[in-house]
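Each remark here refers to the structure printed beneath this line.
All protein chains but one are shown at their positions in the complex.
Order of writing sets the labels: A, B, C, D and E. Residues in every chain begin at 1.
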Amino acid sequence: MFYHDSKLQYKVRVDKPNPAFAKLLQQAIGGIEGEIRVCLQYLFQAWGNRGPNKYRDMLLDTGTEEISHIEMLCTAVALNLEGATNDLKDKIAGENPIVGSIMGGMDPRHILSSGLSAMAVDANGVPFNGSWVVGSGNIAADMYANVMAESTGRVLATRLYEMTDDKGMKDLLAFLITRDAMHQNQWLAALEDLGGVKENLPIPNTFPMSDHIKEFDYAFVSTNIEKPAPAQGRWTSGPSIDGKGEFKHVQAYPTGEVPDLGIPDVKGYAQAQQMKGGDDDSLLGNIKDTIMP
Amino acid sequence: MFYHDSKLQYKVRVDKPNPAFAKLLQQAIGGIEGEIRVCLQYLFQAWGNRGPNKYRDMLLDTGTEEISHIEMLCTAVALNLEGATNDLKDKIAGENPIVGSIMGGMDPRHILSSGLSAMAVDANGVPFNGSWVVGSGNIAADMYANVMAESTGRVLATRLYEMTDDKGMKDLLAFLITRDAMHQNQWLAALEDLGGVKENLPIPNTFPMSDHIKEFDYAFVSTNIEKPAPAQGRWTSGPSIDGKGEFKHVQAYPTGEVPDLGIPDVKGYAQAQQMKGGDDDSLLGNIKDTIMP
Amino acid sequence: MFYHDSKLQYKVRVDKPNPAFAKLLQQAIGGIEGEIRVCLQYLFQAWGNRGPNKYRDMLLDTGTEEISHIEMLCTAVALNLEGATNDLKDKIAGENPIVGSIMGGMDPRHILSSGLSAMAVDANGVPFNGSWVVGSGNIAADMYANVMAESTGRVLATRLYEMTDDKGMKDLLAFLITRDAMHQNQWLAALEDLGGVKENLPIPNTFPMSDHIKEFDYAFVSTNIEKPAPAQGRWTSGPSIDGKGEFKHVQAYPTGEVPDLGIPDVKGYAQAQQMKGGDDDSLLGNIKDTIMP
Amino acid sequence: MFYHDSKLQYKVRVDKPNPAFAKLLQQAIGGIEGEIRVCLQYLFQAWGNRGPNKYRDMLLDTGTEEISHIEMLCTAVALNLEGATNDLKDKIAGENPIVGSIMGGMDPRHILSSGLSAMAVDANGVPFNGSWVVGSGNIAADMYANVMAESTGRVLATRLYEMTDDKGMKDLLAFLITRDAMHQNQWLAALEDLGGVKENLPIPNTFPMSDHIKEFDYAFVSTNIEKPAPAQGRWTSGPSIDGKGEFKHVQAYPTGEVPDLGIPDVKGYAQAQQMKGGDDDSLLGNIKDTIMP
Amino acid sequence: MFYHDSKLQYKVRVDKPNPAFAKLLQQAIGGIEGEIRVCLQYLFQAWGNRGPNKYRDMLLDTGTEEISHIEMLCTAVALNLEGATNDLKDKIAGENPIVGSIMGGMDPRHILSSGLSAMAVDANGVPFNGSWVVGSGNIAADMYANVMAESTGRVLATRLYEMTDDKGMKDLLAFLITRDAMHQNQWLAALEDLGGVKENLPIPNTFPMSDHIKEFDYAFVSTNIEKPAPAQGRWTSGPSIDGKGEFKHVQAYPTGEVPDLGIPDVKGYAQAQQMKGGDDDSLLGNIKDTIMP
Partner (left out) sequence: MFYHDSKLQYKVRVDKPNPAFAKLLQQAIGGIEGEIRVCLQYLFQAWGNRGPNKYRDMLLDTGTEEISHIEMLCTAVALNLEGATNDLKDKIAGENPIVGSIMGGMDPRHILSSGLSAMAVDANGVPFNGSWVVGSGNIAADMYANVMAESTGRVLATRLYEMTDDKGMKDLLAFLITRDAMHQNQWLAALEDLGGVKENLPIPNTFPMSDHIKEFDYAFVSTNIEKPAPAQGRWTSGPSIDGKGEFKHVQAYPTGEVPDLGIPDVKGYAQAQQMKGGDDDSLLGNIKDTIMP
């Protein structure tokens, strides 16, 4: 069973909104290398787990952590889209071809369909596909599937990191890269449990480890609110599989704030009642006078 | 941010495993009327919410509850598939055409791809599609989308209820039907907040309310571990929108047990190490002698 | 602009409902060889037509006729599903494995999702896909695309014809086969117009022409309610391209009746108000007493 | 059975072709909020209707009207793409990066695949998906599905309205917004029939009603060529559900012209015979001399 | 550049045709664990390879071998469908409910759409999806993707092996399992090259190695017709990664025969000219007399 906190697992800050970067972030949400895939993959593997319970527990912990990752990325998309509707008309109307290029770089459905928020699609607007959720019932095959998902996910995150100068976004991506590296180590540790891997195994390696977020390096994060004693799996203590750190066990806690996206832009045609700030009706009154029949 | 409990929100019991019913249950997991859709839909709407925070809070609470519903249905699928590999060879080989009919009624990928566990697909094996996750940024349109999702979800659940005699499954489905009815009332209450609906609105009505699970009727379930004071939304107190009950506010708690699916069937070609019961290696030894090179 | 008639283009009669045949008919509705594809393909080609208007007129006439074909097939699906909910519980519960085989042969979503009516999917429940709607803007390529669509559609219809003994269904399929043959001739005639084809071109040929419905053989059906003078295209007069008949021009008219599917089965969980026969409320009263809270 | 008129339901005029706007319009054609979805959804619900015939009649009338909407939007796409092939080579070759931005904003398949006409895809080129066509057999669930489809469709149309300064396009979109509002009222009226809704229900409300096209406001448009007496449904007379108008019954008639897209651009590689204006062969002769071997 | 041989890589023999098993085999052709996926995945990785050429060469060799695997499985599907049209009418018509169960267990599109041959779909008829073709440009991530594809592919093949008693099919599946094991070893060997893995790594291990086809065990098969000297990769000599064999280098050669599927069944509505055996027209004459107009 599942619970939530109104705060985020890690802080999400966008210094300068960029709708083109919002489009790129979608790959990490709804793409085949993205977080919806790993989230559902680990949870479905947990829910179908037969055999030793330690695998189920591990998969539930990390599958639940991934929901928090989707949440942070969706918040990042919404913040990057802030203000994208302004003078949109000029842009698309082509009166100013230079700003029109921004339109070319963004996902039009971020305006048309979602009203400046994230969608369950990839960077080209192709919807998330349930066929990507792999759980074979064979724990070795599943662990390789998980290593593969985190490997390609980590490569994606490093490329997103490369494509932005926004300090807030780089910080969030460094956090996600750190967790992807840990999760790979974790699934490889499970493979060691299953009879193999005594020495260093590669993880995608051209992103410098010195840019990892130390607090979360090699940390197995348990999201279980019952706070059981640290599991005895190979993935919670001892040397990490990449040979560069020590596994540790951490109880999940939020380090970010409650996100607040503010009031919708009038040109986005949200409902009039949404124009209120929090629960203050006064703003609504003005809007109603202006735009409602 | 998200947490989990190792127990289930409601008990899941299958009196007599039925692989054909497992196939039907997939519609409620990965189908367009299913729980992955509502789960992601409410969460994406929450994460993109602009305007009054009460909508975000409500959506997070219920979106999180829906993860628990996916979990229970996936557990139900796995339990219904118990034993499905036994004498499978005979069935498909056609030596016994009567049992062959059971094969015709089950999803072959439950054996071939998932090793007797749930998948992110519908009752025909068509994968979940992210395009179904609707969040428009207009709260009225979104509430109608949510009413629609729960309406068709409730109709689906009543038909599943009709198609089984298994007491455990009927009990689980009655729970889900009860929650679907509440969730419809809840989204309609939000629409009342937005200026409409003063009297009874229909919800799919040919399933008798007397078969609802009373404990969860008209209960707004908060999954927030911070346990905030009950929200002041129209959906937590006062008469329900269908005119037949009173809204109440309930803090989420598990009423089910920790699921245990046992040891995989040897014929399903799980990994040898999974054959152990819990962490007892002795069983593995025997299996290793028999089937591993 | 479009209009409709409440009657069908051709009579639809099912002598003995057969839910497994309903599933097969779905291929002719939502499959790649099906009628939604040709309907949208011809209409999109018409709406994007540049150059001689005769092509646009022809495409509009036939694209509109294809809507009537979808309508008849959907009616046929609904009629074949009549009664499929009865004792469904027994079937799926596996108490009677022989009748269970019928469940194996039907599309479970015909019960779960559509309440015994047609869906926009193929015979395996895979949804119709807009990528199949080909309109290239090159009239030669488009005419080949249309010949291909009708060729594979005709092969499909002949196989459906082979798979049923129901006289009503055979009659409907013979009508559709007749029209598929004409439509192939029609697109080939357009290719002749474009510089080729002076002699016999093959159409799938193992279905005997003597089983065609004569009234509609080689008839170009105009669905234009303005009733313009017969078009001068190669496809409205002169010898047919297969060398076996003469083209003729016919103004569209219904030859079928207004379809009436009757009252829904109580076990299908339709809305109570639908249980009424026509607009007679008395039946509803009884149902309400019985099944509504 | 279905018929067509060669004229459009409402005039379609593009003052200044804009290929980037053509791409956005695709969302209203082949997107989940678009017209193919509502068209097929209402028609499939009609064809599967059991119970009172008044629902079937209403659904057929409006489903048929939606085909006319697809037709107008497809015409609008083709007109916005007029001339898009000219000096395309320069653009993509990157010799002029500013005009290149226009390429970034358009759908490349509008040139490559469709030859400057509409496709059955959304604004990102993702194909229409038949899974979106919802018809559950429960009239209450279906009416909510229809309200949801029109709500999100209306929000989409208002955003498209916001993104253009082209007077012709704004006029067409105002027409579609007007009809979307009416159709929502209509489905809500059916819900009132089913036992609920006595007062104002919200429809997405930040688009001013004063910009509606009055002639079509609150008008139930019957597309039945048999011109039956006005139906007695709640949706053809009496106060509208939003409390702001009176329902009326209107027999469908075209108010637009016959569309004429002219001659294809030579660089689009249409067939040589399409280069003719109407049926005048002289133009073809010249083209043949120039570009055909 | 690519070439072919008219013979098969390994013999394909079906002792007793079984249309239900043909459906299951589709998972190994067009499913996410299937051969089209690995074939395209290795070839796309080869075609996009930057860096040391040895990776490109290895990927081309194995990608080409996988085409031969698709070919053998498609041949197996066609052979299993032999005779499936016979008395089909009886089956679907439900006159004989027991044989009807066979219909329930087969893919209806094997009759309706493909005329008793394989399709590019999975065991539920869901089409192959290009999103499964993973090539990230990072060789470590790609090798994990390949290990995962072969792991899940091997698990699938062992389950298919379990589900049949047909000696010919078991022999073919043992060949494919043997190659899947080798290919896993091969990709793991590439990972060793990249800095890791010194000892035994698990591959799905509950299928006994004694059932492998020895001739192809641990054999790196080169499909390059230029027959270059054996590559120096870790994957062509030395101990295998699973620690149970020695890698060897083998030049590809066919060990199977030219497949011959015979003459189509008349009831499948193939073209009359296909009824000929080889190029003998006499049979056609008879058929023409009987079934062609």
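As a working rule, a residue touches a chain if its C-beta (ideal position, glycine included) is under 8 Å from a C-beta of that chain, and two chains touch if they have at least 3 such contacts.
A quick note: this is a predicted structure, and the numbers were derived from the prediction, not measured.
Trainee: Taking the complete complex into account, tell me which visible chains touch the one left out.
Mentor: A, C, D, E
Trainee: Sort through A:126, A:189 or A:221 and give me the one touching the missing partner chain.
Mentor: A:126
Trainee: Using the touch rule from the top, list residues of subunit E that touch the missing partner.
Mentor: Subunit E touches the missing chain through residues 1-9, 30, 36, 40, 43-44, 47-55, 57, 60-61, 64-65, 67-68, 70-71, 74-75, 78, 113-121, 127-131, 133, 135-141, 193-195, 223-226, 228, 252, 254, 256, 259-264, 268-271, 273-276, 278-279.
Trainee: With the missing chain put back, which residues of subunit C would touch it? List them for me.
Mentor: 32-33, 126, 129, 131-132, 134, 136-138, 140-141, 144-145, 147-148, 151-152, 154-155, 191, 194-206
Trainee: At which residues does subunit A meet the chain that is not included here?
Mentor: Residue positions of subunit A that touch the missing chain: 18, 20-21, 23-24, 27, 31-33, 98-99, 101-105, 122-126, 152, 155-156, 158-160, 162-166, 202, 204-210, 244.
What we mean here is this: only the chains that are shown with their structure count from here on.
Trainee: Moving only between chains that touch, what is the shortest number of steps from subunit A to subunit D?
Mentor: The fewest touching-chain steps linking subunit A to subunit D number 1.
Trainee: Chains shared as neighbours by subunit A and subunit E?
Mentor: Touching subunit A and subunit E alike, sorted by label: B.
Trainee: Given that subunit A and subunit B are copies of one sequence and touch, is their interface built from the same residue numbers on both sides (over half shared) or different ones?
Mentor: Mostly the same residues.
Trainee: Fitting on CA atoms only, what is the rotation between the copies subunit C and subunit D? Please report it in degrees, nearest 5.
Mentor: That pair's rotation angle lands at 180 degrees.
Trainee: Among the residues of subunit C, which are close enough to touch at least two other chains?
Mentor: Within subunit C, residues 98, 100-101, 103-105, 113, 115, 121, 124-127, 268-271 contact more than one other chain.
Trainee: When you check every pair of chains, which ones turn out to touch?
Mentor: Pairs flagged as touching, ordered by label: A-B, A-D, A-E, B-C, B-D, B-E, C-D, C-E.
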